[in-house]
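Not every chain of the complex is shown here; the ones you see sit where they belong.
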Amino acid sequence: MRILVVNVNTTDSITQAIAQQARSVAAPGTEIIGLTPYFGAESVEGNFESYLAAIAVMDRVLAYDQPYDAVIQAGYGEHGREGLQELLNVPVVDITDAAASTAMFLGHAYSVVTTLDRTVPLIEDRLRLSGLDQRCASVRASGLAVLELEEDPARAVEAIVRQAELAVTQDKAEVICLGCGGMAGLDEQIRQRTGVPVVDGVTAAVTIAEALVRQGLSTSKVRTYATPRPKRVVGWPMRQGR
Amino acid sequence: MRILVVNVNTTDSITQAIAQQARSVAAPGTEIIGLTPYFGAESVEGNFESYLAAIAVMDRVLAYDQPYDAVIQAGYGEHGREGLQELLNVPVVDITDAAASTAMFLGHAYSVVTTLDRTVPLIEDRLRLSGLDQRCASVRASGLAVLELEEDPARAVEAIVRQAELAVTQDKAEVICLGCGGMAGLDEQIRQRTGVPVVDGVTAAVTIAEALVRQGLSTSKVRTYATPRPKRVVGWPMRQGR
């Protein structure tokens, strides 16, 4: 089985970290292919960047010319999943949904700890649209930008732990979701520090993608995610312009 | 006052129709500029096309090099408004929100009549995110594609009236919103046929944009719609690649 794990930003080192995290949980026989979009922001922390990432991810996946069995969109709270679902016949798993869905098997309520405060409403909105917000106790910001996570992992752990503890004690969360693809690999440390299960969206998404493939399940094509109607589209794929 | 009214698809005749509709209600002294995106689909009827439109609209607005006071995104149920709100300092009004917001002043519940069934969930999702869905009785599809509206307006009126009547009698709607920018100009006929107020999103949006400007109000920049952080963005504006 081959799973494409697509980063939402154009920073290759993050793609590598995400792919490595994905491989850490992949079943024997599952091949993980990490993909970096050809265009977009070096980190995605807002709506403009996220919308740009939406089409950059679609563009990158369509440009991949080998067979694959599932696609993981590895951005937390980002736009675009529905477009991929229309364009592809294989299952598409967004790490925001994957983490929330997994967390709900582990506790009565979960919280997300993410990067900057400005990304909190994006995550809240995506969870609302996905219908996975009913047991979300809170989405909290660590105050660290995406690229800062990589620069100083120790500081990142501290900032995340601080918010995770507040989520548990004040918001009554029983599970923590790491709300950024760039937090890949920090779950174990944070679990030890907080004493509650910590869900990493990337590993959650890998297991869900594998599960869907093994069950022979993929996106329903009867209505919302039907293949786009044939029509004149100007300027797509955009990479033709490069 | 100058208001940009941006079409979400690349069909110029629709841009003209929308701009004409906008001018029909604009106050004296308001100049309406109709803009067609440089790339994207000839009609937008699904998520892929809508996401592409999202950035195409942002791209087109940023390419406009004259001063302006407000922007109207003239696509019903489309993605992207939040990105524009981040990028701009002037008010941004989406016609989906404008129509719903206006309808709520006119009756206890409203329905939207749109084009194809596949676009219904997009509109429902946008209304949910905007928090304007509580009094939405239904979103109904006329079964006509966007470009068919233009080709045969008489048939379009019949199809829309049929669904509007069902919305009133079965779903208990008291107001109808025309759920497609391409329906501009049909409101009066449908009002006469159904006996309930019919809201056109484009005219609603023009009056709301003017109202915001006259009150000196614009997008809040403290959190969700703060200006994007300075960072390396590759391949944007995309039109540089053309």
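We call the chains A and B, going by the order they appear; numbering starts again at 1 in every chain.
The rule is simple: a contact is a pair of C-beta atoms (placed from the backbone, for glycine too) under 8 Å apart; a residue touches a chain by one contact, two chains touch by 3 or more.
What you are looking at is a predicted structure, and each value in this text was computed from that prediction instead of being measured.
Of 6 total copies in the complete assembly of this structure file, 2 are presented in place.
Simple rule for what comes next: only the chains that are shown with their structure count from here on.
With angles rounded to a multiple of 5, the C-alpha fit of chain A against chain B returns 180 degrees of rotation. The distance from the centre of chain A to the centre of chain B, with each centre set as the mean of the Cα atoms, comes to 29 Å.
Considering their complex, residues 10, 38-43, 45-52, 54-56, 58, 79-80, 82-83, 85-87, 117-118, 121-122, 125, 128-129, 145, 223-226, 228-229, 231-236, 238, 241-242 of chain A touch chain B.
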